[in-house]
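Dumping the structure here so I can ask a few things about it.
For this depiction, one protein chain was excluded, whereas all remaining protein chains were kept in their positions.
We just call them A and B in the order they show up, numbering each chain from 1.
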Amino acid sequence: MLLENTCVWRPQSLAELRARLKQSSTGTIQFLAGGTDLVPALKRQGRVPELLVALSQIRELAGVKMSPTKDRLLIGPLTKLAQLSREPLIQQHFAVLGQVAGLVASPQIRNQATVGGNIMVDNRCKYYNQSEVDRHSHGGCFKAGGAVCHLIPNATRTSAPVCRARFVSDLAPVLILAHCELVIEGPQGERRIALKDLYHNEGLYGARLNAGEILTRLEIPLPLVGKIRYEKLRIRQAIDFPSLGVALSVRDEGGSEVLDVCLTGVDTRPVSLTFRPSQFATRDDFWQNVAQVSKKSVVPLKQDFFPPQYKREMIAVLLKRLWEGN
Amino acid sequence: MSYRIVGKKTPYVDAVDKVTGRAKYTDDLRLHHPLRVKIVRSPYANARIVGIDLSAARAVEGVVDFVVGADFRHTFGVLPISKDEPAMAKERVRYVGEPVVAIIAESERAAVQASRLVRVNYEVLKPHLDPQKSLNESTDLIHPELGKKNNLHKSVNQSFGDVVAGLRSADVVVEHQFEFESVTHAFTEPHATQVEWEGENLTVYSATQVPHYLHRALAEVLELPMHRLRVVKPHLGGGFGGKSDPFPHEMIAVKAALKTGRNIRLAFEREEVFYSHHGRHPTKISMKLGVSRDAGIQALDGYMLIDGGAYGSFGVVTTYYNGVLLQGPYNVPNINFHCDRVYTNKPMCGAMRGHGGVNPRFASEVLFDEACVRLKIDPCEMRLKHFHQPNSKTINEFRITSVGIHHGLRNAMAASGWSQKYQKLPFGKGIGVACGFFISGSALPIHWNEMPQSTVRLGIDYDGGVSLYSGASDIGQGSNTMLAQMAAEVLGLPMTMIKVLAADTRHCPIDYGSYSSRVTFMAGNAARNAAIRMRRQLLEAACQLLECEAPIPTPPGEPENFFRQGGRPPDYGALYLGANPNYEDGYLFVDEKIVAPDGREVKYLDAVRKALDFQGALQSKGGYVSPKMGGSFKGAGAGLSPSYSYTAFISEVTVDPATGFVKVDRVTCAHDYGQALNPLAVEGQLQGSIHMGLGQALMEGMRYDDGAVQNASLLEYKIPSPFEMPEVVIVPGSGDECEGPFGAKEVGEGALAPFIPSVANAIYDAVGVRLYSVPLTPDKVLEALRQHAGGAHAP
Partner (left out) sequence: MDKESTDKEMIVTLQVNGLTVRRFVPATMTLVEYLREELGLTGTKKGCDVGDCGCCTVLADGDPVLSCLALAVDFQGREITTIEGLAKGQELHPVQRAFVDEGGLQCGYCTPAMVLNAVALLNHQANPSAQEIKECISGTICRCTGYTKIEESIALAADRQRGQK
């Protein structure tokens, strides 16, 4: 599968990139980090932006540091997932993040894929992540530039397309529970947003930055508020994207436990939920509530290996495992 | 007799080339200035082609020409009785992915660009996707040109004994419906073909398991004499049955060469491999088993509906194999089966490892287990009592020679700790057994003829190196290594002196290729026979040098009995030396020497050079011909094999009752492969069969949406990773097959089938639920557990 040809530019520093982004740009630009998500997508859609900016040389965007005030972990978005797993600072302050990074896809992909790429991974759907023949067969869906959604008939909202391609990042739910903030540079200067606010509730562009913007840093306030754990559901213990990922952080609120939960793989974005088990008379009541809330809060569709209903049910199962298995 | 090479762990002859990256697979070859070909495929499952507009595509710089359906007059098919497939769609397309237009261009980029500009105008028709509905369809036919009255491709109904009486006499009758998704070979090397001009002739390099069938099909479809075509199989990245048919893209590549006069290079994208498919049929089975406490299986009654997809492929054989492979490994006195293969608008199904026998095996082994539970009999002990006996005949007149499964299953029971575990493990842990039966090659050829099924030629020249020519394809199973072992053992030479030249129709004698587990048995025997004839020539030369009389060969005599035809002295007076002839004559060929009974020695090379005197070239050939056997009823030939393999599996699983996940922890395998020629290869085949079976058992399945394969990638089609693989314990379970080369028989396929029901039976032991729909995915396990619990608590 040939990648369509286009221009490729490898800026050597952030300054060089900044300068280029300030120029009034003609044509489309796309950033290429690890490429593990973007390259197959470009090959399959048969079209490319006018300029691919390969970021690999911008060394200042890679690596993990402690803030000078020692109260924030600073993660460069170009840090490779494999590097994240090995990083002593991560092991010391946020070990689960390293472990989760070590479970993404495959060893080779972890040597290529970056943290930034993982949290901004394109939403996936079986009708979109497909060969040309298949897309042609069903007619292009919204995400593929067409005019239908094959999962939901009449999927428009006030004439705007509604795409339910699912969010699949493993790192995002864990980072969200750690109150991760993003530092983004753009033509108007620097802005900060909480990671959880990066995502939109639609599958077309789950986590797109504004034109000319670049993610320069992830910041995680230390110490972490609660103990964070993560478990994911997938049929193979390698290669596969999470069919469902459940991140849990348990914190204390006036002597009773509060469960902050963040889900991936089952909706168009990471879904945050909070549970207070102490409000329920029995554990059974509590788990019933979890099941009800899960049912209300996420809309899994027939998009990957497992049936939607099964994925939904597994939310409570994995949550129970994370919470009670501590 | 002790052997120096046979039976010893022998590295594959091509291993060094493979670990260094030197091994050239088809798309690794670099021909002179080839044109590239890109195939435009149908996006519709069922449609009429109204028109094709190539004008925009033709305008792309670098586009040279096109191939379309109108370029071909003949349809083809691997079976002469079922040639229903066009090289390219003409007036209609029958599955998503069917080739419609091929672009020939100077570069891949130009070909791809042009492919996006081809405009095909289709009249889209309602596709037939459900095999049951397609079977009932009588007006809108997928193949109106065949003159049939519905979409039924092939129907087989065979009945032996009295099933009704058998069921009546049984202590318990169990029955159920079963359902199986389609699985595909998913070899790692995508299909590829290159075509090279040489004078007026064309050499076709192709990733094929059967160069001979491809050679025939190309000659027919392209209307060329066979001698102008040469088919060569370079290194091959896996087949498992999926490269055993001739394929449209191979016809397209040769047509492109003919149209342009240029060399051609064509390689598939991964998704095209899935569209091409030819894998295991989606299957629905309804089966009934009558079992008696003492007499075992009294009757088996089964109906199988198999979804063939758009074309025939090997389907007629599959239809038979769905039934006939149920004739073992147990004695079944009354058996009735009916199998229908139906055309649908999906990629065609064909032969895949364990061809036709895998899904019915699941049904029968699960039902047998259920019967044993109801009869409160240990399912291993029950099986042990009712296996085939050596030198016996089945009710449909299969000739059963060696049977090693009895002690095989006993070994597996001991090694797995069966009796301490069965029905005694805690909830969530389980152990299960299942057994199987498979052919060592088909006794009858696809194309009716009197040729030996395998022929091997040997040549020795002045340097003493032995050239071994065979039409068999090494597809990764190690057949070239096996062939070299045959010659090295008989001639007393190191493996390095045997140079195998295989799978090249110009240089190699005909062989029916690598499928139906035939190569070791048939080509192995042929190679051994060729080596024995060569040995005789060298022995005569050595005796001249020793100035003594060469021993007079003992004439072979009649076979001991119908069941024991092998092991006789070679018949040097006949073309065919016999099956596994015993060539002992007092002389030893060992360490590049020929040692006379009196201890005098002649160096191998001296004997070679003496033998070359007055001849100039030393040659020999050997063949293999299956003995005549089988009944005279219609379809009696299906499943006939000179020898059968047997398998017993004991699997141990952990089932997570909260998620439904099944982990196969350990599997103990006893496979009756006769004698192991190369333990490395034998173990490799068994481990590989288990892995492929594990995929089908737990996760693999072609998922269709409106006839389009939705998981046409190695991300979404789930091949198990190393983490899912169980610990594999292989225990001895072999008889000595007197007709197999050095006692060997089948090992490549038979072990896959029974592994799957052994997992299902272990799940039952673990959590008390039976699953009848394969793959046994977590959601199905969970649903079954829920229904089971609901049933238990129901008032």
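Heads up, the rule we're going with is that contacts are C-beta pairs under 8 Å (C-beta built on N, C-alpha and C of every residue); 3 or more make two chains touch, one makes a residue touch a chain.
Because the structure is predicted, anything quoted here is derived from the model rather than measured.
Only one residue in the set B:Asn151, B:Thr283 or B:Gln477 touches the chain that does not appear here, and it is B:Gln477. Subunit B residues in contact with the hidden partner, per the touch definition given at the top, are 9, 11-12, 14-25, 27-28, 30, 109, 185-190, 235-240, 269-270, 475-478, 680-681, 683-684, 687-692, 694, 713-715, 719, 721-723, 725, 728. Panel shows subunit A; residues 1-11, 16, 20, 23, 32, 34-36, 39-40, 43-44, 48, 51-52, 54, 56, 82, 105-109, 111-112, 237-239 of it touch the chain omitted from the view.
Heads up, the rule we're going with is that only the chains that are shown with their structure count from here on.
On the subunit A side of its complex with subunit B, the touching residues are 1-2, 5, 46, 126, 130-134, 136-138, 150, 233, 235-241, 304-307, 309-310, 313-314, 317, 320-321. Put simply, subunit B touches subunit A in their complex at residues 41-44, 96-97, 108-109, 112, 116, 269, 271, 275, 658-660, 698-699, 705-706, 708-713, 715-716, 718, 720-724, 777-779, 782.
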